[in-house]
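With one protein chain removed, the remaining protein chains of the complex are shown where they sit.
What follows is subunit A.
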Amino acid sequence: MQKLFAVRSLTSSIFKKHYRHAAAAAFSTSLLFDDTQKQFKESVAQFAQENIAPHASKIDRSNYFPEDVNLWKLMGDFNLHGITAPEEYGGLGLGYLYHCIAMEEISRASGSVGLSYGAHSNLCINQLVRNGNAAQKQKYLPKLISGEHVGALAMSEPNAGSDVVSMKCKADRVDGGYVLNGNKMWCTNGPIAQTLVVYAKTDMTARSKGITAFIIEKDMPGFSTAQKLDKLGMRGSDTCELVFENCFVPEENVLGKEGKGVYVMMSGLDLERLVLAAGPLGIMQSCLDVVLPYIKQREQFGKPIGEFQFIQGKIADMYTSLQSSRSYVYSVARDCDSGAVNPKDCAGVILCAAERATQVALQAIQCLGGNGYVNEYPTGRLLRDAKLYEIGAGTSEIRRMIIGRELFKEQ
């Protein structure tokens, strides 16, 4: 059998063959998934570990996706982008549970790729699926699902983050369409997207009822992107400011109805929070993937540090944080698939998973000690990536407000 391993490692380097994490054996997900879902998860895990994980470190250091391989196309070929899109456009016609599974495994391989993937496949593609008319879906979905085009979504502005409804980006009605003026901020995939869902105010006086959702194309005159942001984490997941200067958008690119954009936005946010909540799950899993083998190899005082109670306490906490967050996320995903979308729980899952992920990543650094503080090890990147999820898709504070407010209203 040893000969097999030696040969296998040779062919592994030549052929990039099966590379399953030994740590994957440690985590029982039998509670959560049926056989098909388990197969799906293993398949995506294998794909992500072989094709995405090897690039993760370089993506973080260079703040760019790899040049020698087109990850968007690769993920498109593996049918990952259109998980919730109808089959007629090239999608898989599955639900949020499967989307969360894919999101978790991609995020486990690389947090940045996971975030960009989530923005592309859920924020853009899924919003088009849910709100687009037949013509819009036919025009935009096939290329987005194949990975030829990248999608993005923009609602926040430099002065409208948590208070997104106070956005100032204007859409003035003109003959045949609208003219957009204003800026959008923190747009994931902004620099590279061909298709963007953008929210703007068609009626500046009507507060939330004045928002309309538009489909923007990269080449529309008057639309440009300002330079890429230099972020703490999720580096390589390009984020930038969008600039609209008298950008004409034709009538047929209104997504949903004029003045009804807030429904598109808020209902989209629920599902965005659900699917993105699988991002921190993947990061937590990645932390354990790094820590568990390390504490077996690293010896101090004559034995592996994994034999000491303090370390065992830490990994127990990491494990239970992951498993409990996971159970919450996938249970809510199941509910959403059967039509019961509860904003409290959609906010709850990402609130829970994101905060736990930051703590798990901190503990991962601690378990590695001095090595955890060195950038040669991935734990620093895992922490920096995890932190984003406490902020994007509604900050933890906003999430708490949503849940608390709803609970109080229901009394």
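One rule holds in what follows: a residue touches a chain if its C-beta (ideal position, glycine included) is under 8 Å from a C-beta of that chain, and two chains touch if they have at least 3 such contacts; residues count from 1.
Following the convention adopted for this analysis, contacts and distances are computed from a predicted model.
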Q | Undepicted complex member, UniProt protein name, chosen from "Electron transfer flavoprotein subunit beta", "AP-2 complex subunit alpha", "Dynactin subunit 6" or "tRNA (adenine(58)-N(1))-methyltransferase" | A | "Electron transfer flavoprotein subunit beta"
Q) Of the residues listed, A:Leu32, A:Ile52 or A:Leu80, which one is in contact with the missing chain? A) A:Leu80
Q) Among A:Leu32, A:Leu92, A:Ile311 or A:Leu382, which residue is in contact with the omitted chain in the full complex? A) A:Leu92
Q: Spell out the interface residues on subunit A facing the chain that's missing from view.
A: 1, 4-5, 7-8, 11, 15, 17-18, 20-22, 24-25, 28, 35-36, 39-40, 43-44, 46-47, 78-80, 83, 92, 94
